[in-house]
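A quick write-up on the structure given underneath.
For this view, one protein chain was removed and the others were kept in their places.
For chain A:
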Amino acid sequence: MSAPNCLRCLVRPSAGIPVASVPRARAPLANLAPITAARSAPFSTTAANAKAKASSQKEAASARGGKKLQLGKFKKKDRTADKGRPPLPGERKAYRKRITLSNDNAIPVPWLTDLGPTDLAASENVAKVKSLPEELQDQLRASEAFKPTQRWGMFRKPAVLVRKETVDLANQMQDSANKKQMLRLVVTGDKVAGKSMMVLQAMAHAFLNDWIVIHLPEAQDLTTACTEYAPIPGTDPVQYMQPVYVLKLIQALRRANEKVLSKTYTTQAHPQLPQNIGANTPLLTLANLAKEPDNAWAVFQALWNELTAKGANRPPVLLSLDGLAHAMRLSDYRSPAFELIHSHDLSLLRLFANTLGGGVQFPGGGAVVAATSRNNAPRAPSMELALAQREAEQRLRAANNNNNSAPGDIEVPQKDPFFRGYDERVEAVLRSVQVLRVGGLDKLEARALMEYWAASGMLRATVDERTVTEKWALAGNGVVGEMERASLMTMRV
């Protein structure tokens, strides 16, 4: 008995193809090929239906396709749901960047006390959470010290944790103000380690102690060519002002420092301004002159001259900036010759760089605090190297003072002689700054912070040593942003 299929060529014998009767040797493949090609599926029993199916598939494909050309007079109504009003230009960004400072659903923390003028400099306040008083909140908000990435909106009231670094910084600021000197300091550290928060705390300390605070919230606003710029006539090399930004800055400055500025008076007349400003006018009046971008730069210069006037009786000044790397490189602006302008040729940043480099002395002393950023930071090799060098030098000095640890293993990093990307202007600015490295929290601080979270009802756990150690370790030895991520931002309820 023979098998139903031809075992060699796997062709099923049918009435049309008498395969079995054809001797294999004499039936060349060429003869078989057209027959098999005509049958689309050699193993299928439904050969007759194949054609009909193909046509129906074609129809389905056309039905699935995107747009259809509608012929005829009456068009069907679009039945898609009403999408409402599209957001206006800038609305989405405003929503993204809005800052919420309180949450009515959060539980008020009973033991929370407001920050006093000396609280941030007192070492007994280390590892304590303190809330920001209302007035300070307004001042900080006016000078854009709060950032949308920070978790203010989770708690009833904005509060900050006083860290060792905070007390250190506040004490240094206070010292320099007492001696009428300038503290020039760069805050650096790992990602989400609390660098911007450190700047905020410095500002808080300054506001609470009636300093004048000038805060540049993001250096990238100044250097990424997002705001208008114009050459300042009569400067060599040419400098550029950014009138719109400066106007905004003056307004923020005026709002945040209203009280202090009204008590500070000009020492000289400013005939170059259209409004006649004589000596002994409050600085607030001077600041109020900036109503439109055209005269903003002139007003700012007058203000600056007043603030730096020698021998005048002035409160200390805090000049702060976040995102230092953007200010330490070539900006995205172009000169008329289509060359990139160095950030330090933009006059506002030039003033900042001068102050940071020690070229400007405020009569009442003060501080320049700049914070680096790790997330939004263009490469600034000179800055990185300079900061590493200053830090190593500080450690070396500390080791020499202590005399107990071996300074031999601390090495000051040197320039790579074969690297081209260094910037001498940046090096000159950062030659003698202090570096404050913000590291992880210690366990005590972590515990205080987590107790605050739990008391606000944001952390559903018992805050004992076990939980604290767990979160502290998860956060890479207490990196505060990571602790937030590990405990606040999880969806575990």
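The working rule: a residue touches a chain if its C-beta (ideal position, glycine included) is under 8 Å from a C-beta of that chain, and two chains touch if they have at least 3 such contacts; residues count from 1.
FYI, contacts and distances are computed from a predicted model.
Only one of "Mitochondrial ribosomal subunit protein-domain-containing protein", "Tubulin polyglutamylase complex subunit 1", "Replication protein A 14 kDa subunit-like" or "Phosphatidylinositol N-acetylglucosaminyltransferase" fits the UniProt record of the hidden chain, and that name is "Mitochondrial ribosomal subunit protein-domain-containing protein". Interface note for the absent chain: among A:Ala380, A:Ala455 or A:Val480, the touching residue is A:Ala455. Across the entire complex, the residue among A:Ala94, A:Ile107, A:Ala279 or A:Val412 in touch with the chain not shown is A:Ile107.
Think of the hidden chain as still there; on chain A it touches residues 84, 107, 417-418, 451, 453-455, 457-466, 469.
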